[in-house]
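The complex appears here without one of its protein chains, the remainder shown in place.
And now, subunit A:
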Amino acid sequence: MRAFTRTARRAVVLAAVASLGAGLLAGCADDSGDSDSDGSSSGGGKGKTTVTLGLFGTFGFKEAGLYTEYEKLHPNIKIAENVVERNENYYPALLNHLTTNSGLQDVQAVEVGNIAEIVSTQAGKLTDLSKVSGVNKSNWLPWKWEQATAKDGQTVGLGTDIGPMAVCYRKDLFQQAGLPTDRNEVAKLWAGDWNKLVTAGETYKKKAPKGTTFWDSPGGLINAILSSEEKKFYDESGNVIYKTNPAVRSAFNLTAKAAQEGLVGAQTQFQPTWDQTIANTKFAAMACPPWMLGYIKGKSKPDAAGKWDVAVAPKSGNWGGSFLTVPKSAKHAKEAQELVAWLTAPAQQAKLFAVQGSFPSAPSTYTMSEVTSAKNDMTGDTPIGEIFGAAAKQIPVQVIGPKDQIIQQGLTDNGVILVTKGKSPEEAWKTATKTIDNNLDK
């Protein structure tokens, strides 16, 4: 009897160990192997194919009801999304999955800051989307299409949204400081020249309401200037030229000058303290793509509604936006390509803008009512769709490179921000370039 219970107990223990071990192994196992078990596999209802999307941040496809709509159009498809909140956590994992060919979703989103690196290093792992039916190059702004196209003509990603930049400003603060408040007048202050924007800042400072600065942060300014340049950190053949490119140096110097004169807040964008400067109205203007209006709204007190307006920037630039890609090893690559083509088609982009405020990268939408009649709580009656649409068409075809983000972060967080702490522009440039060079060195 005793022997029996012992055996029984041992059997239980063995079973437990075995199942734990199996679980561990299964956890580590390559899960891309069952690509031929389409139809009946992968959850969902009977005979349905589940297409999965790997996204970051808030794309808003689900919120805009696009998944439900697609599932209705294609009754045999089910859509599931897997969202990581921050791109800096999402992107290294995506690279890892791509290089090891495992753990990939059927659709993977890529942020514009990473698209050059994906195109130049991972194009072989991604499918060419230019030949999918329904995809037409002319649907997108030319520069958006180019950004996701490799040298051999393969287009690995289809553009979703873009971030055409304008200047958002507080009408009440501008008025108190003696600046015009009408958006056309304001745009005239600095039309065509970033230096004039800094000059307007100097005017603002003379009569600035107490405790406020003209611009939100040095990072916001240098980003706006650099985004409007055709060449910034790389030349056409992919060489790093940020140190010798006069456009970068002058953007740095202009921002440093603004920082020295106290025209910009001593803030780093998207930090909690920067958020608080929005809530407490500590600055009068900032570079702002359409999605920034949503951000401002999220951080503002209710009484700020309608106090903002949007003026055309000195030069148009792009800030933000994303692409959707389909990896070659996706379980349901064909279905995924069709879904991506549909999600990024002009009609869906317009719907997404209406619900989520993500500005379309398809110029044909700029005349659709969803865009032309768009309004935002923060800016009252301002026809933001028209302003941003016009800006979008003037964005230069910019040469982008794989390490743009690292270089820009260096110039901002290890560079111009130091000027607001009392370092000289020369010292700041030295710290920035030293950091960047170390970070770029393989």
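Methods note: contacts are C-beta pairs under 8 Å (C-beta built on N, C-alpha and C of every residue); 3 or more make two chains touch, one makes a residue touch a chain; residues count from 1.
The working rule: contacts and distances are computed from a predicted model.
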Requested in this report: Match the chain absent from this complex view to the correct UniProt protein name in "4Fe-4S dicluster domain-containing protein", "Phosphoribosylformylglycinamidine synthase subunit PurL", "ABC transporter permease" or "ABC transmembrane type-1 domain-containing protein".
Outcome: "ABC transporter permease"
**Report entry** Residue among A:Thr273, A:Thr372 or A:Gln394 touching the omitted chain
**Finding:** A:Thr273
Report task. Please pick, from A:Glu63, A:Glu88, A:Asp235 or A:Glu426, the residue that touches the omitted chain in the full complex. Result -> A:Glu88
**Report entry** Interface with the unshown chain - residue positions in subunit A
**Finding:** 2-3, 17, 20-21, 88, 92, 95-96, 99-100, 117, 121-122, 268-273, 276-277, 402, 406, 409, 413-414, 417-418, 421, 431, 434-435, 438-442
